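What you see is the complex with one protein chain gone and the rest in place.
Going by the order they are written in, the chains are A, B and C; count residues from 1 in each one.
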Amino acid sequence: MNKPNLSIKIGSMEMKNPVTVASGTFGYGPEYADLVDLNRLGAITVKGICPDEHIGNQTPRTFETRGGMLNAIGLPGPGAKGFIKKYVPFLKQFDTPVIVNIWGKGMDDYGKVVELLDAEDTVTAYEINLSCPNVKEGGSAFGTETDSFSRVIELVRKKTQKPIIPKLAPNVPNIGRFAKAAEDCGADAISIMNSFPAMAINIETLQPELANRTGGLSGPAIKPIAIKLVWDAAKATKLPIIGMGGIYEPEDAIEFMIAGATAVAVGTANFTDPSTAYRVIDGIEAYARRKGYGSVSEIVGTVKA
Amino acid sequence: MNKPNLSIKIGSMEMKNPVTVASGTFGYGPEYADLVDLNRLGAITVKGICPDEHIGNQTPRTFETRGGMLNAIGLPGPGAKGFIKKYVPFLKQFDTPVIVNIWGKGMDDYGKVVELLDAEDTVTAYEINLSCPNVKEGGSAFGTETDSFSRVIELVRKKTQKPIIPKLAPNVPNIGRFAKAAEDCGADAISIMNSFPAMAINIETLQPELANRTGGLSGPAIKPIAIKLVWDAAKATKLPIIGMGGIYEPEDAIEFMIAGATAVAVGTANFTDPSTAYRVIDGIEAYARRKGYGSVSEIVGTVKA
Amino acid sequence: MKQEKTTVVEHHNFQGEYRILRLSAPQIGPMVKPGQFLHLLIPHYDRSILRRPFSIYKADADGVSILYKPVGRGTEAMRILRVGDPVDIIGPLGNGYPQQAEGKIPVLVAGGYGNAALFLKAKELPVKGVAFFGGRTAQDILCVDEFKELGWDVRPTTNDGSLGTAGLVTDAFDPWMKEQNIESLELFVCGPNPMLKAMGDRAIERGFTAWLSMDKNMACGVGACLTCVIKRQTEQGWEWARCCKDGPVFESREILWDE
Partner (left out) sequence: MKQEKTTVVEHHNFQGEYRILRLSAPQIGPMVKPGQFLHLLIPHYDRSILRRPFSIYKADADGVSILYKPVGRGTEAMRILRVGDPVDIIGPLGNGYPQQAEGKIPVLVAGGYGNAALFLKAKELPVKGVAFFGGRTAQDILCVDEFKELGWDVRPTTNDGSLGTAGLVTDAFDPWMKEQNIESLELFVCGPNPMLKAMGDRAIERGFTAWLSMDKNMACGVGACLTCVIKRQTEQGWEWARCCKDGPVFESREILWDE
């Protein structure tokens, strides 16, 4: 049978396959390059960048839980200029779009970071982090109230022609409202979901297991939550969705696509098995072929529900 | 060393130890009675009851996920009168308080069911289910908006002198607001958390794995979410909290208590290992003893955060 | 009903894809009635949340055996169980098959693990009649010699004709049925849903009794969670019956089949 067409589009961004990596789980590109050929990925999504250098949280920053992990890295990073200097030359080498995950300590930062990055051709699209559970300012606060959520997106929209992809917070009763708001504010796609606000306490020391006290839960544990959020959002918006949350096997990615995701991101699974993205790409292709689809995009939204 | 005092109080309800079972995971009492001595439990919490008989959802009703399970049972039950007839005579035999989990298809039902049950001495307290993810009417809808949430609690408060314990929805960005609202409306305690709205899709049939399409995620997977919610709620209210969500080992229950829960409920773990409640009770006692506490209530809220 | 935290005594291939697992079970073993099942958890290798139900193939004072086929995550994990490994079981569960009614002629109908599920009943029944066993190939028809030794007249059918009649169980059963005193038949059936339904339909149509052991996914296994419900006919219409507690064995007339 013919090879199904693997490519998809997110706004003007063309991905050779629907699989990217989740921000924060793949560094800035070079870290996994010995193990993963970046040319095989649909897109590379880098760790969150704000205008200036940022130190992040104290350690411990991660903690393993049943079927998942907590993280409270706190978005340390080199800032926009540092990113351009340190990582853009490396990322340029590949024939793969780069999605830069951006965040801000205040509303203005979201505009600033785009201004600093937008001239770089290597930066293909922006994922707007409105849902980081691990920073005091910004992040999650913007993602759980539609007003500030909309304002950030509008602001970023004004600063760039490149695709913008708000990343939604999972801890809301009605994600459809946010999906719709993103659409109304001119976003090109949405990402679902960020890690879920959570906590673990050491019963001997009585101290939280993370220096930041709370963190974000990711991994297979949260997949059923993410699938529901994607399904809910897909009913509320026509925007393409990048689905993520506990993707470990091709079947998981396919489940996201059936629920309504146009693309998927492999996150925590990179830590467990860096070959996950390969397996997922191959598995999606095999599934599309077996189902007789001409294109993997035929998988999207096929859920009978 | 002396045996620590295991007993605790939830409003006027005295529990001989801080461990109950989670509604819906232990039937109405008789089902596990061959395996678990109901006299050893701190309280028995029965499956959700509404005024009239209710048929619940079609099957499949449960589905296993990584570190957890989905359920969409849909609150089938014999109704208040059926419960009194079929189960109260059995429950009477035990020297253990009975918490009846109540729900309604509309606001009025919450009042009605209490009216029907309140004369029964065997009914010690009410857990008000404002967060079932699996029924169209009632349930979750009441639990994610503070207005209707408060009105239900006020209504129930008017109908009974017995302790009332609203059970909070986990899918809200700010659980503290609901905890505070419960306190303001005269609740005696709060329960945290119900199962989390979630979904799984069969990639071959394209059909959701549950007949109800979506369901609630429970089990160890969600424990870190529940711990955070309890910790957040404990900062917002002085009410005692019954903590639950993935308790499998004594250490899990102790973690909930350290986070701020006065009592805990064993849910999904009953299916995995019906002896969990025993192990948890013994483990809490051993921990209190080892720490030199005179009472297990000294564990509550000791988190250093 | 007891919970035993016990160990594996024996574990090896049985036939085809089926494996036999024997567990020490001094409490549960002596309590078993034909048609009951175990609810099994592997505490060690597997980290499943839910137990898995298995019919009890054999039981005695010391233990129980099951025959199982690896079909998914839980049963695949069972594959690597070794002698001495810990296993946690709850049982015996369910109602099991009733005592045979006076003057009836017993007939066994089974497929897949159903053969194992019927073995204790086959042994217990005072009169041995005919046993119709269906499977895809000869490999899928379990315990034929054992049933023969007990005195049963075994009539296998296989889809590929590699053993007995080629076709479905009904292809052997129907012609045979025509020659019988229909009302005196009492069927004990365990197998895949279409087999249960086929036999149930015949029972209702022709007026004989058929005890069907229903296979529904389970969570608690003890009647608490209401996962495993099927529709049971009542005078007013139907009610939910729990396969784990009210079943798994139901008489054909009790069952309201969903379309």
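Assume contacts are C-beta pairs under 8 Å (C-beta built on N, C-alpha and C of every residue); 3 or more make two chains touch, one makes a residue touch a chain.
Everything quoted here is computed from the prediction, not taken from an experiment.
Contact with the undisplayed chain is limited, among A:I73, A:V123, A:V156 or A:C185, to A:I73. Among A:T144, A:S191, A:N212 or A:N270, only A:N270 touches the chain that is left out of the view.
When the whole complex is considered, the residue among A:T62, A:T160 or A:T302 that touches the unshown chain is A:T62.
Contact residues of chain A toward the unshown chain are 24-27, 31-32, 34-35, 47, 55-56, 59-62, 64-65, 67-69, 71, 73, 76, 219-220, 268, 270-275.
One rule holds for everything that comes next: only the chains that are shown with their structure count from here on.
Distance from the centre of chain A peaks at C, each centre being the average of the chain's Cα atoms. Closest chain to the protein centre (all Cα atoms averaged), using per-chain Cα means: B. Our note on geometry: chain A versus chain C, Cα centroid distance of 48 Å, whole angstroms.
Between chain A and chain B the centroid-to-centroid distance comes to 34 Å (mean Cα coordinates, whole Å). Inter-chain centre distance (chain B to chain C, centres taken as mean C-alpha positions): 36 Å.
The set of chain B residues touching two or more other chains comprises 65, 67-68, 220. Across the assembly, chain C contributes residues 47 that each touch 2 or more other chains.
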